[in-house]
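The complex appears here minus one protein chain, its other protein chains still in place.
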């Protein structure tokens, strides 16, 4: 359910044709990506012209005073629910979901394309008592919000207390995001990038307890012509040595026989293009390191190979520092040159990785099975190391 | 008084014409930038030829053994005073100023253009007893110094103990900085960039107590052809969750009726080009985050839009990690696409922002007033949250 991709639905105006094509493309990718799970939202199947007109009228009526420049009206709308999830031990867990039943942490991956304007109606279904239990600042009202990075929005979509753009328990509110495009004639940059969204209200006026409880998710803004990945995984590096709020064995729950991709099961077939959206969150610094794979330190992790001066000047790296609030994207070809296998993905701060801030990218064998040694590879948890390591190849040539 | 811009004054040689033009331009900008305040220094109004000759001779006589390669003689000279300022609580505060009366933290913004050679005569007016009170290393002599990043200087302008390039109480010393230009034929890089200068002597041989007391400021080196900002703000992210050594309400002292721009009042009209010079200082890591605005991760925060491969490879970001000693510059168009409003600028480390490491960029309404809610928006201080948040739009469509 996690990382479910929302897509381009009913659109109007000059972008309609291009985005409709894109939606079809993405549905195909979505099936591949998430085990056949259907995407939520208005949906990709082409709607009849009459339905499109009705939807256009509905979109035009949304939050009329809340339009960043360049957004005449939203191109599509999604519903987003903030709910309480089962506790982890004594930790309260919250999540965003496209439906209340599918809420998760991280929340659904939201994909936009430059030029698109998106309306998101947030429904706050988190019980008031839960918000009160999380509140650290007694003067703060109880509510949740939606604050995003990277795209354009007016103050009324900021998700902050001082702009009054939050949602009390039981309420709802529509936020408008505009993925401002690059202007090729003036050179002004666009908003294509790897971003994230999160609460800015729970616990403190910066949403500190909303973040630590699970109210965050990834946002990818693509540019026309960008290479599409086969799979996208959001990895949020946070406090208490966590990846997506999990640590140790909980970071990797892949079934060795029938692994299902998701935020705690990172799998890919050799040759597939895997995209990581990496986010820093909380109070600590981290570094993102992946064994056997590297990437260019660019907007997408890739490089235009026809520009030698550019290619020669961009660093290629396999480890990147990120502070809270930072986010970046990396596209790698799974197992490229190095083959199938269980490739560690971890924070390279030694005490973080030793405490279990480590998982695996499983590059599958051609028959879909996990590579050898997957059964006993589990990252060291805080409680100890894997129990046994019988046999090794320590005396090879 | 803070962030007052020093400018290009009397110049000789082949650069004279270009820089004179620049000086006039900057004076115009300066009036706009700093509430009509006149810039200090030798000044922009064109001097008579005889006066220029006399000044040239004086400049040629300055610190004759202290010339980095490429600097035949200084193009201009400024006076810089290190003084003690009123305490903040029990904290000793020092500052650099173009005059003793205008000393501040951060010190005056110094602007250079590639090719320029600048002489700075530092006068140490900090009382010896104050320096003694700050001293942590009993073997260190008592003095202050001027150490800079980015531009070229010989060891005698290093500002360090081992080069004996510091100033005892009551003394003075001239430092020579050369903004080495880019060499277009060999490709050697220049020194255009966003830098900072600071003491390297107070407290320890690294100037640790000089920095924490206020002896630091911004330095911008521009390249011929660079786009000029309408306003520049220096934001130094430091220890104890501070921006420019302030925290909480002290970071934002804008008068809601008649706001005066300065290091604790960040304002701009919609459409103005605002430049932030961001510096990391002290012992802690931070991240610089601005709501509603983003920038290209380049030398200036902007991109040459005519080079598609380059534009497509550069990340656009709205949050950037910085460690102590790092500095970078960001130019954004205030309110672009997003409109007037009170846009948070904060460290995204959650406990830092929760402790008050947050201020606002106020993008003014067309009539010059602050946007609504400015009165009660104050960032949460360490002591608590804003007292009341009556009324919100929590149940909009």
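First chain written, first letter: the chains are A and B, and each begins at residue 1.
Assume a contact is a pair of C-beta atoms (placed from the backbone, for glycine too) under 8 Å apart; a residue touches a chain by one contact, two chains touch by 3 or more.
No experiment lies behind these values; they were computed from the predicted model shown.
Taking the complete complex into account, B:165 is the one of B:165, B:242, B:319 or B:337 that touches the chain left out.
Per the touch definition above, the residue from B:321, B:337 or B:359 contacting the chain not shown is B:321. Among A:224, A:283 or A:321, only A:321 touches the chain left out of the display.
Although one chain is not displayed, chain A still touches it through residues 285-287, 289, 291-292, 294-296, 302-306, 308-321, 336-339, 341-344, 346, 348-354, 358, 371, 373, 376-377, 379-380, 384-389, 391-397. Take chain B: the residues that touch the chain left off the picture are 61-63, 68-70, 121, 136-141, 143, 147, 149-150, 152-156, 158, 160-168, 171-174, 178, 180, 182-193, 195, 204-206, 208, 211-212, 223, 280, 282-283, 285, 296, 298-300, 303-304, 306-307, 310, 314, 321-328.
Quick note on the criterion: only the chains that are shown with their structure count from here on.
With each centre defined as the average position of its C-alpha atoms, the distance from chain A to chain B rounds to 36 Å.
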